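Below is one structure. I have some questions about it.
Every protein chain except one is present and positioned as in the full complex.
Let's look at subunit A:
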Amino acid sequence: MSWCTIESDPGVFTELIQTIGVKGAQVEELYALDYESLASLKPVFGLIFLFKWRAEKDERPVVENPPETLFFARQKINNACATQAILSILMNARDHIELGDELSQFYEFTKTFSADMRGDTIGNSEVMRTAHNSFARPDPFVMEEDKSRDDKDDEAFHFISYVPSKGTLYELDGLKKGPIIIGHYNENEDWLQKVVPIIQERVARYSQTEIKFNLLAVMGDQKIKYEKEIEELTKQDISDPTLIAQREDRLADLRECLNQQVELRAKWKEENIKRRHNYVPFLVNLIKVLAQKNELMPLIESAKNKL
């Protein structure tokens, strides 16, 4: 029962977690890593640092016996590291989102498990695997690619999650024996303020090397967030014309943001359809039709001229 490789894309991850039954969360890629941009996305449940894996000396101590309230699982399966990183964040955000039946049961079932056993349990979860594998590209060559990827660990991408849990900031790396404590925050403090410099430091370190990296955030459903805020603002009973004008400005901004989210979702939907589509028959028949219409030879010639 293998897990296929899937594309690391916010649209893929968001649909994936919705398929598993999670409500009120979405995944987005971050292009700026300053506190202001992050804060505008609140609530943010966790961040994912994604980079090309390489052997790295890391002497930071791991927590041997993490508190039961923290969800940490060792990575026991190939190709599922992204899914696992996202799951870890969702599990630790269980007080703020609806996990859905599947993940709630999973959480209860593995509550007392060791990190190793949790990892195994993820690997054996049929619902999670099916949701994950539904993003496999349906082309005949992908099998061979997967085989080669299994042999080549150095080509693998690695995902590390950063999560807040009961006043402590953790780095969760499924390849390590346990979670790593990277800081603390007060319950009334914003954990994002604490985590930004830590990730900035890591980004700076990787920027000096050739290593490519991406940042993803698991956050509250932005569409619902804007809809709620619009609804609340409209309900407010105010008569002061200045306040009304201010409200109208704010509403215009919110509607713009909401619109962007609606468009983003439409784009994700389209892209996911394309991802699941087998383009081989289209490709071969496109070439045939180009040949029928006498368009193929000119294309070959112009490609050759550009060599």
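As a working rule, contacts are C-beta pairs under 8 Å (C-beta built on N, C-alpha and C of every residue); 3 or more make two chains touch, one makes a residue touch a chain; residues count from 1.
Going forward, contacts and distances are computed from a predicted model.
**Q** Look at the options "Rab5 GDP/GTP exchange factor", "26S proteasome subunit ADRM1", "Protein wntless" or "Queuine tRNA-ribosyltransferase accessory subunit 2" and return the one that UniProt uses as the protein name of the missing chain.
**A** "26S proteasome subunit ADRM1"
**Q** Which residue from A:Ala39, A:Val262 or A:Leu283 sits in contact with the chain not drawn here?
**A** A:Leu283
**Q** Could you pull out which residues of subunit A are in touch with the chain that's been left out?
**A** Those residues of subunit A that touch the unshown chain are 137, 139, 141, 144-145, 147-149, 151-152, 155, 271, 273-275, 277, 279-293, 295-297, 299-300, 302-304, 306-307.
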